[in-house]
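Written out below as structure tokens is the structure these notes cover.
Removed: one protein chain of the complex. Kept in place: all other protein chains.
So, chain A:
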Amino acid sequence: MATFFGEVLSVYSRAVEEDDDDLDDENEDERIHREIEEKREVHIVWCPEVAQSLEDSGSNTLQCSDLIIAVGTNAAGFLSAYVLNTESWDAVGHVSLWNERSRGSSRQSIAPLPGEPACLFYRHRDNPAVLVCQSTCYIAEDQLFQWTEKVFGCLQKRGLSVMVLSDSPVAEYKTPDYLYGSAVPFLRSLKSSASKGQALCPALEQPNILTGLPAAVLSHCQVHQIPAVLYQCYTDVISPDSITMETYKPALLCLSKLVKLEPCLSADVLRKFAIITEAQSNLYT
């Protein structure tokens, strides 16, 4: 470089950095990416018996005829109140993951405490091919694919049939007509093309879409030609609520064919699963 005073100075090129620094930076970036990936990895932790059955089967898969997934507090509460209330269900595993909204325990072996948002698996004692999954924790978009692949990777595809129950706020339901108060909460269904039976409620109209875990599961079932039916319940209550849980009752028809259900349910049992925030909330009288 020539200066004003006639001297020539050698300049350092800003375009190329020295090799050593370059390598470190790249490594650091890679390291950070890897750490984040590991932190956000989805782990399924099975109980010892199921882990043993997985090992014993040649393909590391469980035999499963029916998988029922509940996404959301009302769907999970419905299953807890109507299906999981008998003594014949065993907790067989849970999914441990971390994201900004679901700060699960980073140590996988610790099972989530009851009442905490979590993703739990239950199996019926008399009919071990029936699995129930209750998912009340938030699963981030980048973790959905992993969740689906890992969970379905543990199950045999042959003879598998899936039912998904999911909650959604009615504010996200798009319709040209005005929704009167008495219509809410209500159910809408969506099926994979392999699913042959009749759904128990009207199909989800356009332009409504599914997002999140229910969408990931249904997409997976569609791609792998697994019969799957989804029941989406649109509700105007943000906390677990007994009326919303009762909206899932049509699904009991299918469930009663699989497992023995309690014949009648008192309102008190349902109320137990509905959060008692109503008493504390003095906003509305």
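The rule is simple: a residue touches a chain if its C-beta (ideal position, glycine included) is under 8 Å from a C-beta of that chain, and two chains touch if they have at least 3 such contacts; residues count from 1.
One rule holds for everything that comes next: contacts and distances are computed from a predicted model.
Student: Name the absent chain as its UniProt record does, using one of the following: "Geranylgeranyl transferase type-2 subunit beta", "Proteasome subunit alpha type", "Defective in cullin neddylation protein" or "Elongin-C".
Tutor: Answer from the UniProt record of the missing subunit chain: "Proteasome subunit alpha type".
Student: Which of these, A:Ser10, A:Ser59, A:Gln206 or A:Asn282, touches the one chain of the complex that we don't see?
Tutor: Residue touching the chain left out of view: A:Asn282.
Student: When the complex is taken as a whole, what residues of chain A touch the one chain not shown?
Tutor: 181-182, 236, 267, 278-280, 282-285
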